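Right, one structure below, let's go through it.
A single protein chain has been removed from this complex, and every other one stays in its place.
The block that comes next holds chain A.
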């Protein structure tokens, strides 16, 4: 059964101090060619039946993201694909 994945990111104009802190730590790893890092959130949703993208968009708009500061995208992925992404 495909799974719905919602990606939530701070809007480009909103400062992401968490991403900046990570970017500032990278030189300590010897990494010097990263211009910026921004941190978001990935949410995986399994419906009891067929995945419903419109319903997922509604959930994302009302709860998962705050449209004042965040953008979100909703997409379907095969469940074994999400398992691969974790390995």
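Note that in this section contacts are C-beta pairs under 8 Å (C-beta built on N, C-alpha and C of every residue); 3 or more make two chains touch, one makes a residue touch a chain; residues count from 1.
FYI, contacts and distances are computed from a predicted model.
Taking the options "Peptide/nickel transport system permease protein", "Response regulator", "Phosphoribosylformylglycinamidine synthase subunit PurQ" or "ABC transporter ATP-binding protein" in turn, only "Phosphoribosylformylglycinamidine synthase subunit PurQ" matches the UniProt protein name of the chain that is not displayed. Within chain A, the residues in touch with the undisplayed chain are 10, 14-15, 17-18, 21, 63-64, 66, 68-69.
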